[in-house]
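Here the complex is missing a single protein chain, while all its other protein chains stay put.
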Amino acid sequence: MENNKSYIKIDNVSMWYPVKSGIKLFAKEKQWVKAVDKVSLEMEEGEVLGVIGESGCGKSTLGRILARLENPTDGDVYIDNVSTGELMKRNSKEFRRLVQIVFQNPYDSFTPRDTIENILMRPLKIHSIAGSDEEKRRICIETLESGGLHPGEDIMKRYPHELSGGQLQRISILRAMLLNPKFIIADEPVSMLDVSVRADIINMLLNLSKEKNAAVVFISHDISLTRYISDKIAVMYLGRIVEYGESDEIIKNPKHPYTQALISNCGSIDPDEIMDRISIVGEPPTPINPGPGCYFAPRCFKANKECLIKYPAAYDLGNGHYAACDRLNNE
Amino acid sequence: SEPASAQAPAEEKVLIVRAIGDPMSFNPDTLPDDNNYPIVQNIFNRLVKLDTSKQIIPDLASKWEVSEDGKDITFYLREDAKWHDGNKVTSKDIKYTFDTIKANETYYMSTRLGIVDSIETPDDYTVVFKMNKADVSFIADLGWYGTFILPEHLFNNGQKWEDNPASKNPVGSGPFKFSEFKQGESITLVPNKDYHEGSPKLDKLIFSIIPDDATAVQALINGDIDMFENVPAGNVEELKADGNIRLALNEYPSPMRIIFNLKDKAVQDVNLRKAIATAINKEEISQKIYAGVQKPEYNMYPSLIKWASNSEETSPHFNIEEAKKILEDAGYKKDANGFYVTGLTLDVFEGSGYPEAAKLIEATLAQAGIDIEVQVHEYNAWSEKVGTRRDFMLEMQGGFMGPDPAALAKRFGTGQASNYADYSSAEFDALCEQGAATGDQAKRAEYYKKAQALLVKDLPYVPIVTFAGYDANRSDYINLPIDGTGKWGWAEFTYTDLAAN
Amino acid sequence: MERVLELKDFNVTYVNKYKKVYAVKNANLQIQKGDSLGIVGESGSGKSTLAMALLRLLPEKSTEISGTANFIGKDITKLSKTELQKMRWKELAVVFQKSMNSLSPVHRIGTQIEDIYRVHHPDASREEIFKRIEYLLQLVNLSGRVYNLYPHELSGGMLQRVSIAISLMHNPKLLILDEATTALDVVTQGQILDEILKMEKELDMTRIMITHDMSVVSTSCNKVAIMYAGEFMEIGYVKDVLKNPKHPYTKGLLSSFPSLKGEKSKLEAIDGFLPDLSKLYDGCIFAPRCQSAMDKCFKAKPRKLETDEGFLLNCHLYGGEN
Amino acid sequence: MKRYIGKRLLTGLLTIIIVFAINFIIIRLAPGDPIKTLMGKETDDPVLKAALEHKYGLDKPLPTQFVMYLKTALTGDLGTSIIYNRPVTDMIGEKLGATILLVLTAAILSLFIGTLMGIMAARREGSFIDVAFSGISYVLNSMPSFWLGLMLIIVFSSRLNLLPTYGMTNARANYTGMKYILDVIVHMILPVGTLLLIEIPIYFRIAKSSVLQVTNEDFIVTFRATGMNEKKIFNKYIFRNAILPTITIFGISLAYLITGVALIEIVFAWPGTGRLVLTAITQRDYPTLMGIYLVMSVSIAVVMMIVDIVYAVFDPRIRY
Partner (left out) sequence: MKLDVKNIFKKIREFIAKDIQLKCGFYGIILLLLVVIFASGLASHNPYDFGPDILNRIGQNGHLLGTNNMGQDIYSMIIYGTRTSLKVAVISALISAAIGTLVGGIAGYFGKNVDQFVSEIINIFMMLPTFFLILLIIALFGNSIVNVMIVIGLTTWPSNAKLMRAQALSLRERTFVKAGTAMGESRLQILFKYIIPNGIFPVIANTTVGMSNAILTEAGLSFLGLGDPNVISWGQMIYSGKAYITSAWWISTFAGLAIVITVIIFYLLGDGLNHVLNPKRIGRGGA
């Protein structure tokens, strides 16, 4: 990879979990859940990348690896051409300042035994940002109010359970922002929230990332929302990226059969829109030893015998649009 | 009302005696075992035995004589004694028994038999112990632990007694035959109809194991057992009030005493020891802890053995002021807390009311300005600390000092193993030696009383209370061991019978 | 048209030691045979409570139910225990959201299905049951294999299908799906929705679909009821309500959904949050969050505009004088 | 499953060895030794002492003794009691039966009674029965067992004259056959009763709380919604799910009983292993002590394993 332009480079990252099973006593081969399998992606500064895919396809695992909450079994992630593994080893605190993650469940993102004040002060303390406690407190209040949480003083005194989900998710994002990260991973940040408050959170996240020019990975299974937010979209299936490109391009012109099925199943709120669901047969797949062919092949409406033999390479469809499907050529 | 369980077939006379634990072995000579002692006394005989007042009375030996120089003791055996299997008991059995004990260092009496040079059997019913030293107290020791006569024809098969099958299935010459042993439950004996003193009256004698005193008391009250040796002092009043139960006092020459470790600087001053002795309220201990059953003991040798005990010169009586005065006179000064002496410790073991007694002592000593800390140990730990390591200042112990005053030499003679105080007085040793060398009781009393006077002067120990306890039994039984002073052994049931009514 | 369910001034209140929670207030609703009604509302708006109350599954000690709920001619709220047991599942069945926990973890699925079947057909033979179940499982695209499995051996999607199959066991007149597809991913959800629509045609069923996802309603229902804080805000045909929402709340809700393929218009949120349901409010319950709220909105309840078909609009903007 | 059992056996073995080593060390570091008991309280004869120490090998270094002991123990020989000069295996064998009889009877009865009470209380939560049962269980749970035992003796044996005071059989009458069995049963009433009173609350609490918990599970709502009657829901579904914690507790409390029964054995003069341990401790009878610890650890390990397996049978979610 000689390209030095991109700010973040995900290079051939894999995460395989061993499967515990005592059912087969004499199983020679170890069984693996290939939660993330050979994922490579690149991102610019300030770019928002959406990652979509069905439940269990490895989105969160990828997110955890990006935030280095787990070490990948293979491959590495580079920020500004420095390996994050290396960064963690050298100075884990510096890395933590650089990369922040926002989680799906705001109700569970804060230790219930502490006030918001204590919670927000923690990162400042750990990273010795600002001098006195007074100053730290001032920064926290300012941050809260900048995120639309008024009055900051009052919010600071509360316990997490005394706040609504929307408020908590804001605080969760603001807490991540306190450290001025350059890379934010948002793992389904609004999926637990009511639709009526979602928009605010999304808008706030986008604004903040614009302000700080931070790159954002936005993980979601809500396709329309992802399109709304992201510049680029990556579609995952069983741990692999099957399609990647400009978000409008992906939504309006999906190439990979799985993406096509996914988008066709995504209902619109417009009752007039004619739904033409591509139905996928078969039971949902398991990520335990999926190979050797295309992982989607067993359920694919376009698959033929060859698809079952070898995992397809990613085809460049121009304009930065890639899809990993051997049937593309035949169309 | 008679409880259901007591309604045994009327014609069977079964006496149930409470036992605390399992006997270690049914061979009565290998170990000194409190649990099998009362049992084997009914299965085996000795040359002589002790009665309930702890005096020597004849057993297999109908009479005995000591030679002029005190070195030969001749026992004349009764000729009607038979083993349970019908063989006669002869002098050979006696020689065999003691020769074997002497040859095995691990048998209890082995060391003591060191003074016996040889045992001769001029005929079937005469035994002569030839000793290298005059010691009349040896006769008394023959009535104590580990001296039961065993049948040579059953034991002499080349096997050691421990492993000998004959030890597991005891055949003796005593009033009862061994019948059954259920470990943890009971030992059953049946009468030996051919016993040389006549057949026992009981149909069965059962020693039933009940570890807990409180349960045993209830069992006695309920008639589940018939006899309970040494009931807890706390239950005495209640049991006395029970018409079905008869209580009789059983006293032992085993006073509770405090021993000073004379090797330890802290108690080397005799004035301090005197002050301590003066500040112990024996009366209070006797009343509060033993309900008056165990009496205050002032004599240095147990007053129970009257002929040998010196009641003239005794340890001091309780007097706090006197104690303080002794200290003042000896030059002790009060510290800020009002103590003349601090830093003393008293090691006692758990049980028998000792810790409680120690606490009372601690309290009265404090009044006299002597600060003492009581340390309570589990028995084995105590024994290790006090007995083996001799690591103590003051300790409290009991232990048999009878039946012969020769025990004084064992407990306080220079260099003796049981001399915890490490007392050493040439004069005392000489007096003891003289006492042991003569058979004349009046003379012996004189020597031992003098020795006691020495102990009063030096105070290596302070006697506190006598050891005594009530034997409780169902009142419909007569001729229990407790009734046999001068007549039968202290745990012997040969004559026990239901009262005729 | 045959009326399957008619709610009149239906109220459900949770009562405990410290407070009352007014979870459903003065609900009026009509469902005709063959209808598929979507009930949409945010979390905590009382959707599940309504469903549970219709099945009389709420603990009697801690809930108060008033009003009437006529279900094919009988008032559910007044049924006796035995009548109730007869009605349940045979005529009125439900699929719960948490299908993971909706079957006993220590019994085989087949055993549980048999037991449920025998509730209404005590003498049914195993073959008969098996045949029926196999048919139903096929309907939801599952193999008969699951019959001998334990719940934990199935994935969430499969369990959800099992739950749906079980609910169809006796061809109920009314099926309530309480967030039955929410936990599933879009592909599976789409599949199940397809199957439900298919079955509906086959079995001639009436359906209530509880969800907070507008797109589910738009693709699978003909009528929709918008619920907010225990009250219905707007009820009407899907094509009318979603295309041309009237109630400010409905409008706000719809503008929170970005369009999939259309223009990327700015997402709007509704400020504030759900009111405390343990208090009773004088005015319109939505007024504090409503952008077009007027003075009277805070003072008086809007008059409900109702039509014969059971359509409703609960807003001062459209109501006449009270 | 096989592998699981294998693993359990291995850890069980490891446990036993460790338990063993701990005990060995603790016992040997402790002051005092069996020689004192053998010599009797009345003598301190050093010659006798040395001779006895030599005889029992207590003069050898500790590690040597441990290895020697382990070696013989592995061959199934627990050695010979120093105090009683009998094979430890025999001594334990004779008394194990009595303890198991007591423990199992009490455990099984309390399991049934306690669980039943718990279920009754849970089904009528807040009713008089619930309050009464809960209150009783609190009080019983708080009583020192020996105290309770003594009270039962005073009431039922001394005052009411209904039951024998102590022991396992009537010492006076040497019953055989059916009469013997009846005799043992009569003697068991009080000690088993004491254990029952102590154990019932444990099962009561666990049964009550797990029934209540399962009753609130979502799947119970499903069954209600199908119109299934409450009886069937309870008997088939709540019960089977709620019984699971009880199985675990049964194992734990059985293990607890095996050791905790000692006090009861003393109070009722019951000839069991618990008492054997206590005597062995005071007498420092090393081989016996080690032997009983071994037997106890093994039986606890076995009980735990059986319980785990039974649990797996009842709960299909458990996979090994």
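Residue numbering begins at 1 within each chain, and the chains themselves are lettered A, B, C and D in the order written.
Quick note on the criterion: a contact is a pair of C-beta atoms (placed from the backbone, for glycine too) under 8 Å apart; a residue touches a chain by one contact, two chains touch by 3 or more.
Quick caveat, the model's predicted, so the values are computed rather than measured.
Using the touch definition up top, pick the residue from A:Ile101, A:Ile202 or A:Ile269 that touches the left-out chain.
Answering carefully, the residue with contact to the hidden chain is A:Ile101.
So which of B:Ile20, B:Ala214, B:Ala417 or B:Ile478 would be touching the chain we can't see?
Reading the full complex, the residue touching the unseen chain is B:Ala214.
Taking the full complex into account, find the residue in D:Ile200, D:Met228 or D:Ala301 that is in contact with the omitted chain.
D:Ala301
Identify the residue among A:Lys93, A:Arg138, A:Lys252 or A:Lys310 that touches the chain left out of the display.
If we include the chain that is not displayed, A:Lys93 is the one touching it.
Given the full complex, what residues of subunit A touch the hidden partner chain?
Residues touching the hidden chain, for subunit A, are 64, 67, 69, 92-93, 96-97, 99-101, 103-105, 108-113, 122-123, 126-127, 172, 175-176, 179.
Write the list of subunit D residues that the hidden chain touches.
Considering the whole complex, subunit D reaches the absent chain at 11, 14-15, 18-19, 22-23, 26-27, 29-32, 138-139, 141-147, 150, 154, 158, 205, 209, 212-213, 215-218, 220-221, 224, 255-256, 258-260, 262-263, 266, 277-278, 281-282, 293, 296-297, 300-301, 304.
Could I get the residues of subunit B that touch the absent chain, sorted low to high?
On the side of subunit B, residues 213-214, 217, 232-235, 237-238, 284, 287-289, 291, 350-351, 355-356, 358-360, 363, 374, 376-378, 381 touch the unshown chain.
As a working rule, only the chains that are shown with their structure count from here on.
Counting hops between chains that touch, how far apart are subunit B and subunit C?
2
When contacts are scored as defined above, which chain pair ends up with more C-beta pairs, A-C or C-D?
More C-beta contacts join the chains of A-C.
When you average C-alpha coordinates per chain, which one falls nearest the overall C-alpha average? Tell me, please.
D
Let me have the rounded angstrom distance from the C-alpha centre of subunit A over to the C-alpha centre of subunit D, please.
Here the centre of subunit D sits 55 Å away from the centre of subunit A.
Pull out every residue in subunit B that's touching 2 or more other chains.
Answer for subunit B, listing residues that touch two or more other chains: there are none.
So which stretches of subunit A touch two or more other chains?
none
Which residues of subunit C touch subunit A in the complex?
42-43, 141, 155-158, 184-191, 194, 212-216, 218-219, 238-239, 242-243, 252-254, 256-262, 264, 266-270, 273
For the complex, give me every residue of subunit D touching subunit B.
Checking each residue of subunit D against subunit B gives 30-33, 36-48, 51-52, 55, 83-85, 91, 94-95, 98, 150, 153-154, 157-158, 161-162, 164-173, 266-269, 271-272, 275-276, 278-279, 282-284.
Report the residues of subunit D in contact with subunit C in the complex, numbered from low to high.
The touching residues are 217-219, 221-229, 232, 236-237, 240-241, 244, 314-317.
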